[in-house]
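Worksheet for the structure shown next.
For this view, one protein chain was removed and the others were kept in their places.
Chain nomenclature is as follows: A and B, assigned in order of appearance, with residue numbering initiated at 1 for each chain independently.
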Amino acid sequence: MKKSVRFSSLMIGLLSLFVFAEGCEFKDIDKRFFVVGIGVDKPENSTKKYRITLKMAIPSGSIRMGSESFQNFTQNADSITEAVQLIKSRLDKEADFGHTKVLIFGQQLIKEDYVHPMDWFIRQRFIQKVAFMAIGKPSAHDVLEVQPKYERLPSNALFMTFGQVGVESQYIVTEDLYDVYRNNKDPGVTPIMPVIEAKQDHFQINTIGVLDRQKLVSVLSPNETRIINMLRARIRKGDFQVSIKGDTFMVHTDELSANKKAYFAATKPYVDINVNIQGVIEETQQNTRITETVLRQVQTALEKKVSHDVEDVLKKLQQQNLDPIGIGLTYSASTWDRKDVEEENWKKLYPKLDITAHTHVRINSPGEIQ
Amino acid sequence: MINSRYYCYLIFLTMLSNVMVLVPNILLQHRFDGALTSSLLAVPISMAFIYLFTKSIARFPSLTLPEILVKSFPNWFRFVVTLPLIIIWFWAGSLPLLAFTTITKGFLNPEMSEYLILGIYLFFVSYVACMDHKKVMYTVEAILFFVAPIILFILCRSIFEKNFSWESVNDIITHIENRPDYDSLSAATYIFTGYVNMIIFNKSVKSRLNVWYWILIPLVGTAILLTSFLIPVGLLGRYAVTDFVFPWVTATDTLRLEYFFLERVMLVFIMLYLFLVLLHSAVVWHVGVGLFKSLWKNKQKTKRYDFGIIILFCMGVLVMRKYLSDVYMGQALSAWFIRIRFVVEAVLVGTLLLAARRQTKA
Partner (left out) sequence: MADFIMNDQLKQSLHNLLQSDDVEYREMSSDNKHAIIIYVRTVCDSEIIREFVVKPFWEIESESQYTQFIQSFPESSELTDQAGVVKKLLQGYVAIFLANQAFLLDAKKIETSSVETTAVETTVNGPQDKFNENLLISINQLRHRYKRESLRVELKRIGTYSQTNLAIVYDEQIVRKEVLQELKQRLSQVQPLEIQGVAEIAKLLNNQKWSLVPTMLMTERPDRTAKKIAVGKIVLLLDGTSFVLIVPATFSEFYVSMDDEYQLRTVAYFLIVLRYIGLAVTMLLPPLYIATVSYNPEFFRVQLAFSIAASRAAVPYPSFVEVTFMLLMMEFLTEASIRVPKAVGPTATTVGGLILGEAATQAGLVSQIMIIIVAACAIANFVIPVSTMSLAARLFKYPLILFATLFGMLGVVVGTAWFIAYLCNLDSFGTPYFKFFRKADQA
């Protein structure tokens, strides 16, 4: 008797727990829409502040190349929260931001402001802080609409590109949400974002936009992008072109490193950028026989060229008071003043800082033939 | 009596479980001022405390603090020391629980009621806190054995992150000239404070540490202390880091494990830390229960006493939860706890030292 009472009370207890579970937020994976990308644009003919695009993945049973399916939802609103709520009213499943990994600002919007929309992204706990940030050209919506043939899962092409799991290119800069945020807050460095250009069925990513604390200031050329990427020491592979004696040589590098050395105590403060390149010759255009002397000449020519390019880019950015490679951080890290003193000094110092570049190139071989 | 390595586990457990919740917030607030200096100063101070404490308590093998007090001081003194300690220990166990309840609600189970989360935590903590001294230590060893290696892996992984800003860290180091301040110092010494749990565990754990442990503790402690506030600085930036309510949680969200089936390191990290925080609270409350029980001179102390005291503690936490309406209040409470605790720790070590003196004279 006693046993059966105990048993039945246990069973009732267990059952009530399940009822309890029903009441809880128990939402299965198939009751959710995964938002894989968010685009923020400036609406074209509306008084609202933003035009939000959510890219929802529609999982399908068989995963084949080019068989991905997704749907974009757009909404004009004054805030992202409002837009998301309005879009949710059009869905039958809960929108899940756990796999949102691409955040794109439209070109028009970012020329005015990127800090305010970013507040939503950084404040939301469900958005990954490693989500990739980018500028969409012509608009964020257009970028999210692109459907490459080789894509298996929605937005996977962008995940692969920026995650540097697949392609490694010297033109592609990866900027994560937290990276942009921390650089925006740090007086010693300014943020950048890669520009994604939407084409028919692929993307083109070979430029970066340099931002100040509020908005996009300038878009660099592919060559300048490459230099910045190199100086940020995030990529090891690259190709450089150099011309001497009527021939053009392509040099492929497999080791690339750059460091900054600052001399702020000097009477005229200056920064030394040291670039080290190691590589092989990949291509010549006039079939020049590459002897040892030619190799040396290519080396020196490349050294000169890279140094020149680096100085060019950095001086251009300096004139706009932009500092994407964080010379200001180097300054702070090497001075022992108080924090506010450092900030003040750097503001005055940066515009007249002398920037020099030194490149050291070592070409290991002329390739398979001499 | 069980091996003295369990004494070390107590210290390491406190070190690891405080990397994330209480200590870094305070240190990061003072990152441009005295945080680094205080941290470095905290190591010798804490080691001196540990040394004096270990030497004193070694004179009383198999005795708990209340028993030592009875032996060396008048009877009323026992209550004067034990009562405040009970409050401190209750506080030490409940603050991380409350902080972690907020974290889990925020990042793991946003839809769940905080009381429910707290309830399941209290279930585990109560279960462990009511076990035997030795059994508690075995649990600590077993869970540390599984969890610590993975946590160390993630910590190391975060240092080798490509985007780790070493220059931000260097900038913090260039502010080392600042004078240490009390807040940072008390926060930094809290990392080492695990040894005080020996006031109860001395009953069944050997308190003599051999030379290796004396080398290991300061090394690991310094490493953990520096990781605790330099890694968030490196990952979240020297300026932005204090913008985040839980810097460590956000910092782990900036990590990417490319060659694994997991997407967000943050979730794994929170889950692993949950093990440590629960375990830490359980150990601390076990000591709290032990102190509480010593108030009565009843010889036959059954399990029922333990359960009664634990239920009292649980009620206390639920009441605290009810009146802590926001994150800032919780953080203020932790800050005050850490400040007060430093003084109490010093007094405790002093009392023991005095007791040991009297013991040798007698």
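Going forward, a contact is a pair of C-beta atoms (placed from the backbone, for glycine too) under 8 Å apart; a residue touches a chain by one contact, two chains touch by 3 or more.
Just so it is clear, the model here is predicted, and its values are computed rather than measured.
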| remark: Filtering A:Lys42, A:Lys55 or A:His99 for touch with the omitted chain leaves A:His99
| query | Out of B:Met131, B:Ala148, B:Leu226 or B:Leu353, which is the one that touches the chain we can't see? | reply | B:Met131
| task | Tell me which residue among B:Ile2, B:Met47, B:Leu295 or B:Ala335 touches the hidden chain in the full complex. | result | B:Ile2
| Which one touches the absent chain: B:Phe12, B:Phe275, B:Phe292 or B:Phe313? | B:Phe275
| said: Across the whole complex, list the residues on chain A that are touched by the chain not included here. | reply: 14, 17-18, 20-21, 24, 26-30, 32, 34, 36, 57, 59-61, 63, 96, 98-99, 101, 126, 128, 153, 156, 159
| field | Contacts of chain B with the absent chain, listed as residue ranges | value | 2-3, 104, 108-109, 112, 116-117, 120-121, 123-124, 127-128, 131-132, 134-135, 138-139, 141-143, 145-146, 261-264, 267, 271, 274-275, 278-279
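Everything below uses one rule, namely that only the chains that are shown with their structure count from here on.
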| Rounded Å distance, chain A centre to chain B centre (Cα mean) | 38
| Any idea which chain A residues touch chain B in the complex? | 24-25, 98-99, 125-126, 128-130, 163, 165, 176, 178-179, 181-188, 234, 326, 329-330, 332-336, 338-339
| message | Going by the contact rule set out above, which residues of chain B touch chain A in the complex? | response | 32, 106-107, 109-112, 162-163, 165, 167-168, 170-171, 173-175, 177, 235-241, 243, 250, 253-256, 258, 263-264
